[in-house]
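The complex is shown incomplete by one protein chain, all other protein chains being positioned as in the whole.
What follows is chain A.
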Amino acid sequence: MSQSEQKNEHSLGSEGASEAGDPSAQAEAAVDATTADAQAVSAGGTTPSPADSAAEGTARQVEPEPVEEPQSFPVTIIVRRYDPEVDEEPRWVDYDVQMFATERILDALHRIKWEQDPSLAFRRSCAHGVCGSDAMRINGKNRLACKALVKDFDTSKPIYVEAIKGLPLEKDLIVDMEPFFDSFREIQPFLQATGKPDKERHQTIAQRERFDDTTKCILCAACTTSCPVFWTDGQYFGPAAIVNAHRFIFDSRDEASQVRLDILNDQEGVWRCRTTFNCTDACPRGIQVTKAIAEVKQAMISGVKL
């Protein structure tokens, strides 16, 4: 193999690039094939001939399929950096990385952190869209970095990556999630049932289906931090808390629906929702967030319909 490659290089040097392809292809085919096949290749090329079909009876000719090498392409990522010990204000920093079409924004951040600037700080855990650690604002929209493919963005322009808005910025892409989790805790996100049955608590398929959509929440905060009301007033419970309240309010086994409705029937509760649908657009799990909020509003007006 190495000999033929050397020969190929030599011929490329002396005869030019246009003729260089043929000898190497023939040489590669000849390495794996039998002597008879190699003769057929050198004699007839790729067109099938009677000699070829006769030879196939003993050993099938293997045509090397042209496998396209994955091509990497340059992408400019502009990250909003902030180091509280150095910077007074966050600053935008550009990084050029070579990306493949199958890769995600998270891979670009890894490449920056591992190869260019180890001081870049961001959260990620499972890297497969389940843990909800790496929600960030990518080109102005809240996305999970591990679910946003680079090829889905216009790579002729830079991709802007910054921390989610509305929560206190700690460093680079990391924000303080505690206010978000406080809202979540406040709506009592746990099953409250008094009876103690011998076996499991029964539920029909339809009863389970009623709140299925809101069970998908991974608490990534993409919805809450895309909400304009939350940006301007951090006191608002936010879509994620309401979604998780919805999950228990409409659960037929739970007995504390009214408690949660009273909590959300607050000045900072569901009535602050302006139905801008930012949360539904941002949700990486495809939860119909605005619809869930509307159902909670409806339950406050005309009671919980399971």
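As a convention for this text, a contact is a pair of C-beta atoms (placed from the backbone, for glycine too) under 8 Å apart; a residue touches a chain by one contact, two chains touch by 3 or more; residues count from 1.
One rule holds in what follows: contacts and distances are computed from a predicted model.
**Q** Among "Putative ABC transport system ATP-binding protein", "Spermidine/putrescine ABC transporter permease", "Succinate dehydrogenase subunit D" or "Tat pathway signal protein", find the name that the UniProt record gives to the complex chain excluded from display.
**A** Listed in its UniProt record, the absent chain's protein name reads "Succinate dehydrogenase subunit D".
**Q** Touching the hidden chain in the complete assembly: which of A:T155, A:Q188 or A:Q207 does that?
**A** A:Q188
**Q** Return the single residue from A:D83, A:D117, A:D233 or A:E255 that touches the missing chain.
**A** A:D233
**Q** With the full complex in mind, choose from A:E115, A:D152 or A:D262 the residue touching the hidden chain.
**A** A:D262
**Q** Would you write out the residues of chain A that touch the absent chain, in ascending order?
**A** 182, 185-186, 188, 190, 192, 196, 228-229, 232-233, 235, 237, 262-263, 265-269, 271-272, 274, 297, 300-301
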